[in-house]
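The structure that follows is given in the form of structure tokens.
The complex appears here minus one protein chain, its other protein chains still in place.
As written, the chain order gives the labels A and B, with residue 1 at the start of each chain.
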Amino acid sequence: MTALRPALRPARRNWRVRLRRDRSLVLMALPAVLLLLVFNYVPLFGLVTAFQEYDPLSGVSGSAWVGLHQFERLFGDPLFWSAVRNTLYLSFVQLVLFFPVPVALALLLNSVLSDRIRNFIQSVVYLPHFFSWVLAITIFQQMLGGAGVLNQFLRSHDIGTWDVMTNPDTFALLVTSQVIWKEAGWGIIVFLAALAAINTDLYEAAAADGAGRWRRLWHITLPGLRGVIVLMLVLRLGNALTVGFEQFLIQRYAVGHDTADVLDTFAFYYGIATNDYSYGAAAGLFKSIISLLLIWGANKLAHAFGEDGLYRA
Amino acid sequence: MTDTLTIARTEEHTVAPRPPRRRRRGARRSWEEPPTAAGEAAKGVTLGGVLLVVLVPLWIVVVTSLSTQGSVNRAGGLVIWPDELTFAAYRVMLEDGTVRTALLVSLGITAVGTLVSMVVSVLCAYGLSRSRSFAHRFLLTLLIVTMFVNGGLIPTFLVVTGLGGYGQWWSLVLPSAVSVFNILILRAFYSSTSADLVEAARIDGAGDWRILWSIVLPTSRAVTAVIALFYGVGYWNSFFNVMLYLPTDSEKWPLQYVLYTYVSRGNGMPGSVNQGFGDALSQTAPLSLQMAVVVLTLVPLLIVYPFVQKHFRTGVLTGAIKG
């Protein structure tokens, strides 16, 4: 049927024809799209509060419109900019130090020959993901805190103490190591699935051609993971303004609020917690817009490198 | 079409030089070079370290959950070295009839929710997996935007209650049924791993529904299992939506919310600063109870995970056509 009308520009065929050709694909996507329209798009009317002096009891129509006032306040607030700086810095540190860990761990696990050992490790390392941040940080505190196991040991041997938990200068490293501890094991699962999708015959053929362990890793394994890695990377970049919430909420007073505040905790403390709703909404909207720009940029970047990113260029 | 599929299904037995799938434990494939001692040692040390940092905290959690109140209060926090042990914390929860009802509710919500989410997500991921298909970029953009922009708690609440969701179980499922993140992962796998097979089937005239069911799904079992795990864990732990939509219907609460009420005692109650509400309320939940809840949260995962892990074996059908 596609041959009915020889198209001059085959890539841009008449949309009716393309719709008829792809109608089952569109139909398949529809249920999810409908759910998102109802439960995600309809509630977007709430965003207008960022342009108001919103009072919960007056509601949207009863609250005063203040134009860009909230954004002016926001951009003039040094605490906001320090939250933005902290967020970006932490995002960068986590990108460099955390992002490669699950990939490396997945590859390492994959290279373990014994089924039994591999299965055991696999089914243990993801468990910290299910610990709450409160618990995770309590454990860190009891191990590395000022009165923790490590420091009490140092004290009893009259070696000075090591301030790990309350040192603002090393806070980024601390939270990143916490993230690695808690999330790396869970993060490998997707990569394990990707490894499982690689055709073993390729390895065999490569080995027959004389490719060693590292060459096979480079030429077969990594290309096999590339799609997922790039996708995760693009999403991570789009989420550069999201580095976690509760983790910083809990440790906020351990290192000082100006060191620990990220955008989400800023919006929480200076928006929600003090009922300055519109201020928080403005911070949230700012974050949304920047995130969309980031994901768009990251996707373009991926395309520039010849990768698929979120979709094929 | 049928030929292709037959080939795909029977490939394991017909393609000759493939090593048998059930290998002896610890054996390496014939084509792999023998491991070097230094490499093995480095590997062992790394993995040993990984295990240690995971198992020690796990030990602390389990020991604390089994400790008596006195033992916890003497330790002044989590218990590292076992002192007096008791199953009291577990008994409190497991002997409560409410917990048993809630367990059934949780199982039901997890099963139905995961099913709904998987059907919707797999269809959507496949529907958008063909580049240059009609409107696929527009629909993808529509999806991705929701990852970064949301209207807020109460607008969402008003939509759900407006549709009659207050006090209804479906409000725990439908508003959170679609995870765009999960769809993107599925889509990435669908568009890359089985491209050749799909192309072949299309040439044979198979429709998209048929291709999805007979080729794409069987060849991407690992990712399907992983995404089902993601959704399942999400539903099993569903908590926030319970608070929003069923906050006072305690007979409809799932397990996690009921367990939460065991540990929430006295927490964050500013009133405890001012006044005693009587004996029962101004005390905080015993740490042992809190840790027992953590352990109980992990148990279902330990049960389910091996079933997911099973699918991590190296690809079964992928290489069929090429092989």
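Here is the rule we go by: a contact is a pair of C-beta atoms (placed from the backbone, for glycine too) under 8 Å apart; a residue touches a chain by one contact, two chains touch by 3 or more.
In this section, contacts and distances are computed from a predicted model.
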Note to self: I want to check something: the complex is missing a chain, and I'd like its UniProt protein name from "RND efflux transporter", "Putative aldouronate transport system substrate-binding protein", "NADH-quinone oxidoreductase subunit L" or "Amidohydrolase family protein".
What the structure shows: "Putative aldouronate transport system substrate-binding protein"
Checklist line | Which residue of B:S117, B:S133, B:T156 or B:S191 touches the chain not shown here | finding: B:T156
Margin query: Which candidate, B:V50, B:V198 or B:V294, sits in contact with the chain we can't see?
Written below: B:V294
Notebook entry, point to check: Considering the entire assembly, which residues of subunit A contact the chain that has been omitted?
Noted result: 46-50, 53-62, 73, 76-77, 79, 129-130, 132-135, 138, 141, 145-148, 151-152, 155-156, 165-166, 168, 245-246, 250-257, 263-264, 267-284, 287
Margin query: Residue by residue, what part of subunit B touches the chain that was omitted?
Written below: 68-70, 72-77, 96-98, 150-158, 161, 166, 176, 233-234, 237-241, 243-244, 247-251, 253, 256-285, 287, 290, 293-294, 297
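To be clear about the criterion, only the chains that are shown with their structure count from here on.
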Margin query: Centroid from C-alpha atoms only, then distance subunit A to subunit B, rounded to Å. What do you get?
Written below: 17
Notebook entry, point to check: Which residues of subunit A touch subunit B in their complex?
Noted result: 11, 15, 18-19, 21-33, 35-36, 38-47, 49, 105, 108-109, 111-117, 119, 121-128, 130-132, 135-136, 138-139, 142, 149, 181, 185, 189-190, 192-204, 207-208, 212-213, 227-228, 231, 235, 238, 281, 284, 288, 291-292, 295, 308, 310-312
Checklist line | Residues of subunit B defined as touching subunit A within the complex | finding: 17-18, 25-29, 31-33, 35, 43, 46-47, 50-51, 53-55, 57-58, 60-61, 77-78, 80, 119-121, 123-124, 126-128, 130-137, 139-140, 142-152, 154-156, 158-160, 163, 174-178, 180-181, 183-185, 188-189, 191-193, 207-209, 212, 219-220, 222-223, 225-226, 229, 294, 297-298, 301-302, 305-306, 308-309, 311-315, 318-319, 322-323
